[in-house]
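Structure first, then comments.
Just one protein chain is left out here, and the rest sit where they should.
Then we have chain A:
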Amino acid sequence: MRSKFDEQLKSLNEEMIRMSSMIENAIKEAIEALLKQDVTKARQIMENDDYIDQEQKRIENICFQLLIQQQPVAKDLRNITAAMKMVTDMERIGDHAADISELTVVLSDVPYQVKIDNIKDMAKESIDMLKQAVTAYVDSDMKMAREVIEHDDVVDELFCKVKSDLIDVMQNNTAYEEHAADLLMVNKYLERIGDHATNIAEWVIFSLDDKGIKKS
């Protein structure tokens, strides 16, 4: 009876998965470029941000079409509204991958004088959070969405650890002060990615919350 509508919702899900894997790759590669001080790759990631922006527009258009054509209510409306809000967070994550790459270019002139393993760990945790948040949306998995929100504490802890390491470096190695400040920015961007993943998970909960609907 609503097969066209269901088909449109399915293609919305597919686009959400596509955008999620685009930004996941962007962060992964941004961190790789950062660790290897690979300027060429960093510049490539900055250019690729346009594709992420285009994907955001595509998803927003699908949502607008659904709102106009299907005039959704209840769970459908929450689902589509959530997607529209989620892509904004996803797009910001893409921006942060580009921001990190911009810093990679700046940081490429001298070898790192700090251990950046923790930054690598932060990137891994943030990517996991993002992946899980989008999977929770696609699979309508409330439990997974809640886990993502809880996991943000792990990223916040890592952020504090990296921050205090970098402050030590700044105090003891004034020649490296500026680079350490840039790495602190990278650290902050990764922490923000965790926050955006948390937002996405919160929208998943909004879309699934049926306020105790009585199933008969």
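Convention: a contact is a pair of C-beta atoms (placed from the backbone, for glycine too) under 8 Å apart; a residue touches a chain by one contact, two chains touch by 3 or more; residues count from 1.
The rule we apply is simple: contacts and distances are computed from a predicted model.
**Q** Select, from "Rod shape-determining protein MreD", "Exodeoxyribonuclease 7 large subunit", "Cytochrome c oxidase subunit 3" or "Phosphate ABC transporter ATP-binding protein, PhoT family", the UniProt-recorded name of the complex's unshown chain.
**A** "Phosphate ABC transporter ATP-binding protein, PhoT family"
**Q** Out of A:55, A:76 or A:91, which touches the unshown chain?
**A** Touching the chain that is not displayed is residue A:76.
**Q** Kindly note down the residues of chain A that lie in touch with the hidden chain.
**A** Contacting residues on chain A, toward the hidden partner: 1-2, 5, 71-78, 210-216.
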